[in-house]
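Mind having a look at this structure? Questions to follow.
Complex shown without one protein chain; remaining protein chains in place.
Chain IDs A and B follow the sequence of writing; residue 1 opens each chain.
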Amino acid sequence: MVAPAMTFLAIFTFYPLANLVYLSFFRYNLISDKVFVGLTNYRNLLFVKKDFLQALENTVVYSFAVVFFTILLAILFALWLEKDSWFNRFIQKSMFTPYLIAMVSTAYIWSWIFDVNSGLLNAALALIDVSPLRWLNDSSLAIWCIVIVSVWKSLGYYLLIVLASLKSIPREIIEAAELDNTPWLRKFVRIILPMISPQIFFLLITITISSFRVFDSVQVMTNGGPGNATDVLVTYVHRYAFQMNMRVGYASAAGSVLLFILMVLTIFYFRFLGRKVHYQ
Amino acid sequence: MYSKHTGLDLRRGVTSGISFAFKLFMLVLFLFPFYWLIITSFKTYGESIVFPPTLIPRNFTLAAFEQVFSRLNLWNYLKNSIIVTLSVIIIQTLVGVPAAYALARYSFRGKGVMLALVMAAFMVPTQITFITVYIMMSKLRWLNTLLPQIVPFGASAYGIFLLRQAFMQVPADIIEAARLDNASELKIITRIMLPAARSSLMTVSLFSFVGSWNSYFWPLVMSNSEKVRPLTLAIERLKDQDAGINWPVIMAGNMIMVLPVLVIFLLLSNKIISAVGYRGIK
Partner (left out) sequence: MAKIEFQNIHKSFGTTKVIENLNLTLEDGKFNVLVGPSGCGKTTLLRIIAGIGPATSGRILLDGVDISNVPPGQRGVAMVFQSYAIYPMMTVRQNIEFGLKNNRVPKAERERRISEVSQIVGLEPYLGRKPSQLSGGQRQRVALARAMVKEPTVFLMDEPLSNLDAKLRAAMRSELVQLHKQLQTTFVYVTHDQVEAMAMGDCIILMDQGRIMQQSDPETMYRDPDNIFTAQFIGTPPTNILGLESESFKLGFRPEAISLSVNPAPDKAFTHRVSILTREMLGAETLYKLRLRNGQEVMARLTDSSLMVGDELYLQVDEENLYFFDSEGNRVRKTLSQQYGAMLERVTRSHES
């Protein structure tokens, strides 16, 4: 009964992982034969060409910002919207809606809002007499615009998870803290945060992993530009695999680096952060 | 003593007033882009670029939608999206339910390894596997069909994991009782397990629907021609045609894409919200 599922996973998940690493040691363009080149692809990636490191840096900056703001805001909003009322539930629903919408649509809507000439944001800036910004066309602003869109899209989802974990804290524990005359901040830091840390920890992993695979929003909103200011790992791999003369071996090496980073992050989280997490 | 209380009440009043105002602001922040999407799609191109922007269309028009249909063979994209999404949900259910049942109810050699593999697969993004799968698909000469968008998603690690959790919560006594009543395994699954795991099954189907319907990266890589592309890729074609970007047309295209998801959400929002919350703390 498990065989069909395992077959699918083996063919489409695990074999491709192994094959990706295998291909990264070859020069290969899908048409001519594979040529074993050892670590050449990795050397080019990390030491010869500058664009990969740029993409890596962009991805790290983007991911760090998304993880930080998403978790921070999800916790703050969860505390703020914790009380069960129809209005709070309505806000939660509204905030969750973008999560279900295609990233492509989200990206188009926000491109339109960010539009330099007739976009909403510049119109709003004009109202308060601020000169228009170039948003997605500004190489230092563009990545932050993409961060905003990502946080906007998925905040509602993570908010619901934090809310559910807040509700799973036994009521008596909070009441005991109240009887212990615990100030608000101390209650949050010493009681609430440790109690929800397993979920926060889980969010940390999932948001980081999903941030490292960012593609749709970048592809639609900036296509990696301006210049390569918003080039990220997946757009990089995709570009080299399918556009730049099908340099599949080289793209595989880049993909392997992404794989490596994700593995290290996962292990790192489980090993080091896991220790500080309170499990009941 | 009383003045102290009124002071406290006043402060509470101000705090809740500020809180309420901020909540309204949050609503605007999260709902306004949708409003903007909707009204832009009903504007003329001319009105979409006027300054300052109009919050209500002056000339309510369906011109943008007409353009979407005249420029593109939209039915074809729509048909592809529907076929891919439905196929994925059906295959995932057929493959995932028996697997989840076996992993939840039987003990057999290698079960621990299989569970670990399912968990690991859950962590592997398609953005890493696509190169190899693309090579496979091109060797199979499938890139001119919808198959590369369906077959690789035959097993959903996430779905198997969640269904297994749900199946494990069915008391063993009930299954024993069914066996004593001479029920076949198939009957146990369809008559006992699936009804018990109804809400998990719904969650899994919903998320595969959303994932498949919204998918952009995978079909972008796995399709050779417009004939086999889904809606998500159609919108880009609306963008490329003109020199200046015709936002009403693009928004109209997005409206068509977003609408089914929004309708489902409006119908099932309470269930979805509680399912997401449950999933988070499981």
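FYI, a residue touches a chain if its C-beta (ideal position, glycine included) is under 8 Å from a C-beta of that chain, and two chains touch if they have at least 3 such contacts.
In this text, all values refer to a predicted model and were calculated from it rather than measured experimentally.
Listed by label, the shown chains that the missing chain touches in the whole complex are A.
Touching the missing chain, out of A:31, A:127 or A:179, is residue A:179. The chain not displayed touches chain A at residues 170, 172-173, 175-183, 186, 190-191, 194-195, 278, 280.
By our rule, only the chains that are shown with their structure count from here on.
With centres set at the average Cα position, the gap from chain A to chain B is 17 Å. Across the interface of their complex, chain B is touched by residues 1-2, 4-9, 12-17, 19-20, 23, 30, 77, 80, 87-98, 100-106, 108-110, 112-113, 115, 117-118, 120, 123, 126-127, 152, 156-157, 160-165, 167-168, 199, 202, 209-210, 212-213, 215-216, 219-220, 234, 237-238, 241-242, 248, 251-252, 255, 258-259, 262, 266 of chain A. Across the complex, chain A is touched by residues 19, 23, 26-27, 29-31, 33-34, 36-37, 40, 48-53, 95-96, 98-99, 101-103, 106, 114, 117-118, 121, 123-125, 127-135, 138, 151-155, 157, 160, 210, 213-214, 216-217, 220-221, 232, 235-236, 245, 247, 250-251, 254, 257-258, 261-262, 265, 269, 272-273, 276-281 of chain B.
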